[in-house]
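Omission of a single protein chain aside, the complex is shown with its protein chains in their original locations.
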């Protein structure tokens, strides 16, 4: 069996989705990528299988074009979004798609989540962006792949760095988050839900439109991510 | 004992109502129908009995007119709604009534739940409709049966297909959901609550009145229900 | 030890407050009354004691004037509200005071909970009323007893029947609920919280100001409470 350790990590990330309540039923999926070989290999959750009974061997291994390299089950129906993100964002090692409730509510409202506080600033540099809707042509041509394409297009257009902004809301759909590994991706998906909850309530309470002063956000982001990071036991 | 397997499935559906928190106390009920014999038989929860202590033999079997065929307990007080739905919607095999919190809040607000996202579109083709209120005459004549009648009237008037729209909000009351079996009906009741939660928050955040572009909703609905369904291991 | 069975029931009602999450810390209390003897006796929770470690002998027995008849601990600081309600509402056998979150939010907003749905109508005949605030004189004279007095004054003024309206919101404070026993009182306190949650969301969604048509509310209330009640296995 290929990639035993990565399978284990991706399986755990999928279970974290359920354990943290980030997706009801099987509306969520996590993947990871191994870029060490001559050809990068993606490990992803199979489609519509219950997290509780999933084992490492149920996971599906594909190449970056989505061709199955190992596995007997059908891969997650969102595979083409994952592979496109891996192709376009070479810095990332894991992708998580959830339908977590508050982040999805913002996605459905087609509103970016403004940076209103330091928790947000610790993880996301600036607002959590929301994509444009897919066009009718994009939907009919290749819906899942083009879901990735609208994400990438948004990041290119606004010159966003996927390392500094490790997630996005797909308009009318739900969030995608990523990170340097599947484990970090699911942590980001969880934090994204948390800041979506905070921002929902802050906005209803009339949070200042300008959000957190930029110099505070900058300080927090650099504290965790800059060269002189002071958070945690490093 | 008649219909042992169906009793088991209906009992499980009733327990799912409690397990998923779709109704406090005993404010919910599930039923299933066996249409294989010469006379269709309905299995339904008894009235006011605790889910935890209910056994298959506590369930009540009736015919489509609501006459008890087997059982010593009084059937759910909502029986006449269930039987009317089975008579009028011959495609359905299970009915679930809950008082799940967000769906009931929409029902109390007398507002249909607009289709704002793809999770909604995967399960409901278009908005989740809300009925008209019952008239004073309908209430005094046959309240429970007429609760079914206003549902059916709404579906006829707006030419809704109960397979494509597997649930409804009864104005000022609560949701009913259905499916090809009692198990599917309770899954639909659960998804209905989930999309009611999402839509509540999206609407407070100012979701676009037009909702999800129709071509996206169409794609999602067909993806799960059309002849080329791609979701799950089929 | 006096009133062993009533102590057990009142202890259970106090534990239900905690188990159902109706009051954080020790912000809640339940009592019951035995009216069978020549002098009615009230059993009430002691003040500031943790539900988890409370035993029947920790409960305090008082007469209707609040004088301790049996018990070594100080009774709940809300005792004088309970005894006043028992004196003024001779039909009731149990009183529960909670700080349940949504009912308390309505109380703090000084708004009655309108009857927007059938769950409400099954338990409360008309809106859940909110009292006037206590005057400065009432506060300084006898705050706890006068909390009961504003409740009773409201019921007298608006000719409300405490059997048909088994609870109230004390403005700026929290709910009180009652019933024919301590067990029923805690059930009413729980339903009150549930309908407060529903109404909060329905109101934010723009529920009709008129609420549920009166004839529907009437039907539901009579269905559960009228001479021809059809709900449950009676």
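Which chain is which? They are A, B and C, in the order written, and residues in each are numbered from 1.
One rule holds in what follows: a contact is a pair of C-beta atoms (placed from the backbone, for glycine too) under 8 Å apart; a residue touches a chain by one contact, two chains touch by 3 or more.
The model shown is predicted, which means the values in this text are computed figures rather than measured ones.
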Identify the visible chains that the left-out chain touches across the whole complex.
A, C
Filtering C:31, C:62, C:104 or C:181 for touch with the omitted chain leaves C:104
Per the definition of touch given earlier, which of A:73, A:163 or A:198 contacts the omitted chain?
A:198
Given A:21, A:208 or A:226, the one touching the chain that is not displayed:
A:208
Those residues of chain A that touch the unshown chain are 116-119, 187, 190-191, 194, 197-208, 212-213, 215-216, 219, 223, 230-233
Hidden partner sits against chain C at residues 24-25, 27, 46-49, 73-74, 77, 99, 101-102, 104-111, 133-134, 136, 139-140, 143, 172-174, 200, 203-204
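Note that in this section only the chains that are shown with their structure count from here on.
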Rotation angle superposing chain A onto its copy chain B by C-alpha atoms, nearest 5 degrees:
90
Roughly how far is chain A from chain B, going centre to centre by Cα mean, in whole Å?
33
Residues of chain B engaged with two or more neighbouring chains:
200, 203-204
